[in-house]
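The complex is shown incomplete by one protein chain, all other protein chains being positioned as in the whole.
By written order: A, B and C. Residues from 1 in each chain.
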Amino acid sequence: MRIGVFICHCGSNIAGTVDVRAVAQAAKGFADVVYASDTMYACSEPGQEGIIQAVREHNLDGVVVASCTPRMHEPTFRRTVERAGLNRYCFEMANIREHVSWIGKDTERNTIKATELVRMAVEKLRRNRPLTPKRFDVTKRVLVVGGGVAGIQAALDCAEGGQEVVLVEREQSIGGKMAKLDKTFPTIDCSSCVLGPKMVDVAQHPKITLHTMAEVESVSGYVGNFQVTIRKKARFVDWEKCTGCGLCMEKCPSRKAPDPFNEYLCTAPTINIPFPQAIPKKAAINPETCIMKQKGKCGLCAKICPVKCIDFDQQDELVTVDVGAIVVATGYDLFDWHKYPQYGQGRYPDVITSLQYERLLSASGPTGGHIKRPSDGKEPKTVVFIQCVGSRDRSVDRPYCSGFCCMYTAKQAILTKDHIPDSQSYVFYMDIRSPGKAYDEFTRRAMEEYGAQYVRGRVAMIYPKGDQLIVRGADTLAGTQVEVAADLVVLAVGVEAARGAAVLGEKLRVVPDQYGFFVESHPKLRPVETNTAGVFLAGACQGPKDIPASVAQGSAAAAKVLALLVKDQLESDPQVSRVTPARCVGCGKCVQTCPFGAIKLVEDRFGNPKAEVVETVCQGCGICTVTCPQGAIQLEHFTDNQILAEVQALCPPRIRVNYAS
Amino acid sequence: MDRFLAASQLTALADDLAQTGPVLAPIAEGGSVVFRWYRPGMRIELSRMASTSPKAATFPQTEPLLAVRREGEAKTPTVEATLPPRSRTVVLGCRPCGARGKEIFGPVFLGGVHDPYFARRREDALFMAVVCTRPETTCFCTSVGGGPADTVGVDVLLIPVEGGFVARSVTAAGEKVLAHALFAEAGARSAEADAVIAKANAAMPPQDDFRTAPEKLLARFDDKDFWERQSAKCISCGACTYMCPTCYCFNITDDDLGLESRRIRTWDNCMSYLFTLEGSGHNPRPTKAHRLKNRVSHKFSYYPTIHSGTIACCGCGRCIKHCPVGVDIRAIVRAAQEYGG
Amino acid sequence: MVEALKTAIAERLADLEMVIGWEMGFDALHATPLFIREEGDLHRLTLGPLAVHNLATYLPGLKGKKVGVVVKGCDSRSVIQLANEGLIKREDITVFGLCCDGVISHRKLREALPADLGFVEQATWHSDRLQAVVAGHAVEVRLQDILADKCISCRYPNALAADVLVGAARTPAPQPVPCQDAFDALPQAEKLAFWEATMARCIRCYACRNACPLCVCRDHCIATTRDPLWLGQENSPAENFMFQMIHVLHLAGRCTECGECERSCPVDIPLLLLRRSMNRVTEELFDYQAGTTPGQTPPLLTFQVEEARINERGW
Partner (left out) sequence: MSASDSRELRIVGFLCNWCSYGGADTAGVARFAQPTDLRIIRVPCSGRIDPLFIVRALVNGADGVLVSGCHPRDCHYAEGNFYARRRLETLKRFLDATGIDPARFEYTWVSASEGQRWQHVVTEFTRRIHALGPAPLLRHVSDGAWFDAAAPAAAGPACPCHG
């Protein structure tokens, strides 16, 4: 080979603690290196031009750049060498910034280390092979997982962009958390009035296929070609026929079914439509409380249903769809506040969550929009709001801020005053966080116009006294203890990743962070991408978000999907495994261990079984290469020989080359 | 010339010889006896035939041929032949078959081509072989031209007698060694030595007559079934060839160490699939049947045909004794000879 | 026992291309593999403490053929393991299993005799005693004194998953192997020095590899190819040791401890020390003994999300 080596100063980032000229000088002595120089900023326009010039002048067929991490600029320089007429895989990088100059100040040692890393890169490059990507067709359909506001937005935008959309929602209706809200901050507009039309659009859009009461069962494939199996849970009602008339709901004799939509504040009929604006507006039977399902008799709903859509024998159904991209919008769930001993751990019925309070405020809620406390239905006159329940608290492993609780607490204080003009609200808070457009003004209104008493401090305990709850806490501004006799306590419970997110993440190969929120590709520059190509994030599944942010991310994810699916074909990464059939004994160990099903056994012309890699399915992990004892399957660009060459460059065997005396 | 070496002086002799040059001797080690470069403190073991052969003295398993070095920016590397340094090398305590074995190399390395590495080692080597007093079940030296007191390739014959060895020089170089002070007058022991040799010769089992082997083996060349049956139990390892005093096939590889590289010559093994694997992927000897045919026929047919009837086998029996599955080269040659009646 | 076996083989020979057993070899102290193709070969069949070879080694090379194989308990594990790894088709193999009383170690026998094995003039077994004349001396050796190490620690004397089982089942009575205990007791630095010295003796003939029933790469072993290039050709202690590392790591979770590697070594390198150490690790970690359960997946070809016996490495 004819290799050129370029040592980047990165201004003073590298040159400050590495003698880059000495590294370049040393590189000139390395095997196959015919050109070596230092360059101020290799990634800059003149830097890249310098590389291209050198390739032409010195007839180079391989390039090593020693600069920053390949995770940053490997794609950049690959394009550079390609522009210079080389194959983009005839290129290696040595990371002498993040791994050398930035972590040590000893110039002498850094220089030696950088030189060795360059030598390693040269030795690897000497064994590189030009690789050519394969092209493959893209399935023009997108799967959106989660029908909250983020998922709805993503689905609508994708559909408007002309792509087919499959929207999967776990609950009976789409709408997510937003559908449960009464009003939204800072405009106090009606949540269902804003969301409802969008939900209807989803139902009516010709490009959107909606599956509710459904979950993603399994995912295989890769960007452009995912195969997704969806489990549609038995609902015991034929939704093709159900008109959503609600007659069955009225007549159902079993009315003690849990009502998750109303946050379990009340019960629901066993055959139920969760709320009037539900999409799809179809009834479903809860088999746990259904007399027919449990005892084998009743069937009242079946008798009265005008369209005869009740089907007690319905089973779960598996639906398989091919999609080219996936948007994950699984949202959030509330932190389990029962972990806190100070709030009674559920002993006091009048300590409720903020989301339960939303249901009490909502006209479609169990109280018809009248605030009645759960214990005795009395209208509370003194309402205490406690913020940061499960947010910013290391003791329960929730050190992060849930972001929007300050705002909805202010909103709920305002609405309380609207509903019960002679009421008094108290808000225990740590800090007020209201950095959005018109947000801070909104919290001020709660205090100033609506008279909510904000107390800066934590609540130490709640205990009952008569029919009231004594809330005892600290007022850190006044430096005193405070006690409020409350009729109702509302906890502004923090958010966490939706239950089941981890399981879904494993199926999609999207990694959750330590709190279960999915990790984006880059926190600043690639906020809706994941490290799995073709899988995008929208909404609170990536981290706590309020409605505008969730909607924005839904649209952003849709833009990414549309940019992907506008292509008819994609290029596959050629850094995949390759079989040398002559060495393969057909034992199938690689087939057994491949996590992607990318290897299959085929017969050669003599009828011997041989492994074969499906290049577009192979993800390039290299598990197979280690599994194969005879080295018959090698991961391109990370072959045994290349890694061994790096090892040998670092630990040269102590062979005496010259035996002459 | 006959001299006497007391058994008790053997170690002293080895110690002394090792002062002035390398000594290769059978050393007891880990339950095994193998040829080692002798250093004081090692235990020379002559009662058992060593597992390995003494061929390292003339044809070491690894022979560095060239050293290549790149220095600084010089793009033209320096290349230098790495010939073994000149130094008298004594093989102390091999058997006559072991000394005879290397004679097979001569026509190969010093015939049409002149191999300077072998030439130098051969010139510098001096073989002091111990006469065998009793044959093992695997011994057949007399069938291939040798014998328990054979002198071909031997410089000094060590004949076991009461209390030590009668050292009988065969060559001038051998005679020079016998001038060493540790050797005493042989005197009447010479006669005792002659008797030992006579008895040893008499103890040998009946000879095989391998004279028809070259043509009979060639006749079986295309007999796939014959070779498949003969090789059925062969496991294609290299124990036979690597133990063999006469196997001389080698491999040449370059070790690229980046800034330095070198070319080495190492023993190769015709029982290996890779031995004849061609760059194209084609292999003219794809099965162990092909390969065993080659090994046997090379020794008993092809070599003698080219080199005036000399069988390329010294009859030491190591290949039989150390074969993990007991492949018996004698039996294969006999089977070819007796084939079809 | 041998007569019962002959009868069993004769009954099935018609359906089989061959049956692999043992016959007497080049002298009275060595048996050698026998390939029985017709009934006329049967009289040569022999069993007993000299039948040391693991004949399962031949099976991958005979893939696609219907063959019978005579196996001891340890050898039967190789058959199971090969089938578990898809390297042979179990249905193609007829397993004639033995209840084994143990086989000899030729090294130990040599040490027990007054002269090297090759000087044997005659030898006969009288139940578990060997009476021999060696270099003119009459000697008697007890099997228990020259038992192969693998037989001392044997947990499976009776062939597993045999189609035909011959002989009376033995109760396993595994004992610690003194050689292993002595090795284990060495300080670490001495172990390294021991291997360095021992590997200096290795001639890289690959008998250990080729005799191993689970070393199925054979012609494509990474120890001898240039691509990938794992090993240099120089037979230095380091490279020889590296070869043994390749062997032992490729056998991790697969080795059935038949001891063929050690037995085949022409320079008596105690390779079972490495194999046994590795097998202890895989048994400890994965509760796995290769080749004891048909259908089992070797431990390194699978995983548990939560590993019961691997502690996450904390820092």
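We adopt the following convention: a residue touches a chain if its C-beta (ideal position, glycine included) is under 8 Å from a C-beta of that chain, and two chains touch if they have at least 3 such contacts.
Just so we're clear, the structure is a prediction, and the values are computed from it rather than from any experiment.
Participant: Of C:Val2, C:Ala115, C:Val139 or C:Ala238, which sits in contact with the chain we cannot see?
Facilitator: C:Ala238
Participant: Which listed residue (B:Gly41, B:Gly112 or B:Pro206) would be found touching the missing chain in the intact complex?
Facilitator: Touches the omitted chain: B:Gly41.
Participant: For a quick check of understanding: of A:Thr187, A:Asn531 or A:Gln569, which residue touches the chain that isn't displayed?
Facilitator: A:Asn531
Participant: On subunit A, where is the contact patch with the chain that was removed from view?
Facilitator: Here the touching residues of subunit A are 69-72, 95, 97-100, 102-106, 109-110, 112-113, 116-117, 120, 506, 509, 511-513, 531-532, 575, 593, 595-596, 619-623, 625-627, 635, 638, 640, 643-644, 646-648, 650-656, 659.
Participant: Since one chain isn't shown, list which residues of subunit C touch it in the complete complex.
Facilitator: Here the touching residues of subunit C are 107, 111, 178-179, 182-183, 185-186, 188-200, 230, 234-239, 241-242, 245-246, 248-249, 252-253, 268, 270, 273-274, 277-278, 281-282, 284-286, 299-300, 303-305, 307, 310, 312-313, 315.
To be clear about the criterion, only the chains that are shown with their structure count from here on.
Participant: List the centre-to-centre spacing of subunit B and subunit C in whole Å, with centres computed as mean CA coordinates.
Facilitator: 30
Participant: Rounded to a whole Å, what is the gap between the Cα centroids of subunit A and subunit C?
Facilitator: 53
Participant: How far is the middle of subunit A from the middle of subunit B, if each middle is the mean of its Cα atoms, in Å?
Facilitator: 70
Participant: What positions in subunit C touch 2 or more of the other chains?
Facilitator: 220, 225, 232, 234, 236
Participant: Counting only residues that touch at least two other chains, what does the list for subunit B look like?
Facilitator: 255
Participant: State the interface residues of subunit C toward subunit B in the complex, per the touch definition above.
Facilitator: Residue positions touching the partner: 25-27, 30-33, 35, 53, 57-58, 107, 111, 115-120, 135, 198, 201, 203-207, 209-211, 218-220, 224-226, 232-236, 260, 263-264, 266-270.
Participant: If we count contacts the way the header does, which residues on subunit A are in touch with subunit B in the complex?
Facilitator: Subunit A residues touching subunit B: 28-31, 34, 119, 123, 582, 648-649, 652-653, 655, 657-661.
Participant: Going by the contact rule at the top, pick out the subunit A residues touching subunit C in the complex.
Facilitator: Residues of subunit A touching subunit C: 582-583, 585-589, 592-593, 627, 629-632, 634, 639-641, 644, 653-655.
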